[in-house]
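All protein chains of the complex are present and in place, except for one that has been dropped.
This part shows chain A:
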Amino acid sequence: MIQAILVFNNHGKPRLVRFYQRFPEEIQQQIVRETFHLVLKRDDNICNFLEGGSLIGGSDYKLIYRHYATLYFVFCVDSSESELGILDLIQVFVETLDKCFENVCELDLIFHMDKVHYILQEVVMGGMVLETNMNEIVAQIEAQNRLEKSEVSVLGP
C-alpha cells in the first residue's frame, strides 16, 4: 500500500502532499521536511529507493523517489509494492500530468492544485493503485474537463 505521496521542489516547498494514513497536520509537515532532507542529500544517479524516515515508519517503509527538473516525486510504500513498479507508476503520473498540462512545470502544480489532485485520484485511490493505463487516465480527466466546461458555459463566469 502507498502510505503517502509527496511532491516538493528542490527547496523543500511542498507542491502536492497526499497521505493515505491519517497523520496530524504538523506531523505531515514534519514528514515532508524529513523526507526532503533524506532525499536531498542523495546524489543523483544513485538508487531511487531508501528507507522511510523515522516518522513514517522507518525501515518498514521504503521511499521511492524520482527527481524531475525542479521537483521530487516521493512515494512512501510498504513492502507489498514492487519497487520498480512504483518507479513506473511515478513515471505514469508525471507523464499524465504532462499530457494534461502540456509541458507540465512546477507552476502548474501550484496554480492547478485541484486538477493535480484529480489526476492523482485517477491513478491512486486510498493508497491503492487504481489505473496504470495513461490513455484511460487522460480520458477520465478529459471527461471531467468536458463536464466542467458544460457547467461553466451554462452559468457563465
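Everything below uses one rule, namely that a residue touches a chain if its C-beta (ideal position, glycine included) is under 8 Å from a C-beta of that chain, and two chains touch if they have at least 3 such contacts; residues count from 1.
Note that contacts and distances are computed from a predicted model.
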item: Protein name, per the UniProt record, of whichever chain is missing from view ("N-acetylgalactosaminide beta-1,3-galactosyltransferase", "Proteasome maturation protein", "Carboxypeptidase A1" or "AP-2 complex subunit alpha"); value: "AP-2 complex subunit alpha"
item: Chain A, residues in touch with the chain not shown (by the definition above); value: 1, 9-11, 13-18, 20-22, 24-30, 32, 42-51, 54-55, 57-60, 66-71, 80, 82-85, 87-89, 91-92, 94-95, 97-98, 101-107, 110-115, 117-118, 121, 125-136, 140, 143-145, 147-149, 151-153, 155-157
